[in-house]
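In this view, the complex is presented without one of its protein chains, the others remaining in place.
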Amino acid sequence: MKQLLLRWRLGISSLICLHVAVLAAGFLGPYDPTDQNRASALQPPTRIRFIDDQRKFHARPFVTSPGDARRYPLRFIVAGSKYRWLGGPSSRIHLFGVDEPGRIFLLGTDEFGRDQLSRMLWGGQVSLATGWLAALLALSLGLSLGLVAGFFGGWREALVMRGAELFLALPWLYLLLAVRAFLPLSLSPWTTALAIALVIGFIGWARPARLVRGVVLSAKERDYVYASRGFGASSWHLIAKHCLPETYGVMATQAALLVPQFILAEVTLSFVGLGVGDPAVSWGSLLAPIRQIAIIGSSWWMILPALLVIWTAWCFSLLGDNESIDG
Amino acid sequence: MVLPTNAAPFLTVRKLVKSFRRRSGLTGRTQEVQALRGVDLELQAGQTLAIVGASGAGKSTLARCIAGLDPPDSGEVVLGGRKPAHREVQMIFQDPGASLNPRFTVEEALAEPIEIRGNARSVILDRLAQVGLPETAASRLTSQLSGGQKARLALARALAALDDRVPCVLILDESLASLDLSVQAQMINLLVDLQQLRGLAYILIAHDLSLAAHLADEVAVLHAGRIVERGAPHQLFQKPDHPHFQELIAATLAWDEDV
Partner (left out) sequence: MSKRYLVRRLLHALFLLAGISLLSFVLLELAPGDFLGEAKLNPQLGPQTLAALRQQYGMNQSLPQKYVRWLGSVADGSFGVSFAYNLPVSTLLWPRARKTLQLTLASLFLSWLIALPLGVWSAAGRDGWLDRGVRAATSALVALPDLVLACLVLFVAVRMGWYRSGDAALPVTVLVLAALPALVRHVRSAVLDVSGQPYIRAARSHGISGARLWFRWLLPAAANPLASLFGLSVAGLISSSLLVETILGWPGLGPLFLEAIAARDFYLVIGPVMLSAAFLIAGVLLGDLLLYALDPRIRVDT
């Protein structure tokens, strides 16, 4: 039991760190994610050095550029490119950086010379937001339909359950890709992200609905529901006051499962080029260059976004109830 | 309370029929069980009627039909010329605690019928006092109450749902059976007081014949879905005609597996 709590705490704190970092993408990332610089294309992660070419030690770490003997000391709280906090107030302050024309690419650059660290942070905003939004939609839909199906029974229940069966039998990835493809490609990035979230969430309502219905079926047979009926309570009252609280547990577990699944759906879409387009960046579009063998061969750091996705998925899995499977 | 016998009946039950499906454990198939096969009853205002019978005779089903919780297949329940309203007939369940949502506080549980009836919440403390619950209980969770306190709370809720201004019926579906004897005695006193105060009519569904005899003005025996005997307690118990009633008296001496 203690181990379970520890796992859960670890998962939650890691996820909070991740989300905070992603939200602070502009501050934490030294560069604009769309800043192209052909001269710095496909550069490996910049080495942070303490000892210069003359074997002299410097307390303040520095970086050097290829073909340039100058040292560029690492500075903290620097002014740099302009960015917006969540589309609101703008700022120029970054956590760290080096003086021009030095460059610090902690995680290397891509084929257009864009800083991977900044792109990973900003990309997180799109991927995470889409996952959460889609999960919100799927859970809301699933909750409403499950409540109606479980409480009222009859044709409503039959309709919802048959529909759920249909949606669960769908090869959802295929359908997701197909529907996305037929949406116009010329939407603005955030509209696209919203549309993607809507589609993903719409396809994913079935499992929560089935679970909620199960909970409601047993909840409505309780004596206290009959007692309330006896007082003359409306169906709405019975559902809201007595059935709904019983669903919270199920909804929480489903959320822990669906959010990472949907984040991954967005990553997959972007990976095959059907997600948000340039100039917006998502974890999927960061992974896309991997499909080129040449890039793998020459630039190992391009796989790093994969590790970020893995870590996110792993953190969410810590929240889940998977001990019960092991028995 | 004794009323003149030619007073008009207050609550009438006519030819009540109710059956339901029960899943048979062995074959997994569903069977139709006829719980009520034409029940006729009359109740005077302010009177206590006890309905007794062996377990499985249909007592709870009858209670639920009269309370309006399950619609009968045929027959009718009439009060004042029409179907009884929620504010006129209330029921207290066999397990009073189960009729309370464990997530609610005492205050929320009591507020529920009050708000559903459209009354103000300020009367809550009065109602707690009416059934002998202390004010301090208001903020506790219902699951934290003792058995006796839960029974009191269930009673308070039923009373809150009933209209103070008209004569009402309270159905007690073996509600006292699960309580300790001392707590039971307290509840009985409370019920008697309330009856005198508000002129409530009681329908007491009971296993316990001595309880029925003690409290009731009239006793009706339910057997195999019909009322087979009816009369004042002392008449029935001294001279039981119906063979099943004789069995019943004998059976109450044995351990009752329902309780």
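Residue numbering begins at 1 within each chain, and the chains themselves are lettered A and B in the order written.
Convention: contacts are C-beta pairs under 8 Å (C-beta built on N, C-alpha and C of every residue); 3 or more make two chains touch, one makes a residue touch a chain.
Fair warning: this is a prediction, and the values are worked out from it, not measured in the lab.
Enquirer: Can you pull out the displayed chains that the omitted chain is in contact with?
Expert: Touched by the chain not displayed, across the whole complex: A.
Enquirer: Of A:F57, A:F76, A:Y174 or A:W236, which sits in contact with the chain we cannot see?
Expert: Reading the full complex, the residue touching the unseen chain is A:Y174.
Enquirer: Considering the entire assembly, which residues of chain A contact the chain that has been omitted?
Expert: Against the left-out chain, chain A lists 165-167, 169-175, 177-179, 181-185, 260, 264, 267-268, 271-274, 287, 290-291, 293, 296-297, 300, 303, 306, 309-310, 313-314, 316-317, 322, 325-327.
As a working rule, only the chains that are shown with their structure count from here on.
Enquirer: Between chain A and chain B, what is the separation of their C-alpha centroids in Å?
Expert: 56
Enquirer: In the complex of these two chains, what residues of chain A are touching chain B?
Expert: Per the stated touch rule, the residues are 222-224, 226-233, 237, 241-242, 245.
Enquirer: What part of chain B is in contact with chain A in the complex they form?
Expert: So the residues of chain B in touch with chain A come to 67-69, 85-87, 90-91, 93, 95, 98-101, 103, 112-113, 116-117, 154, 157, 161.
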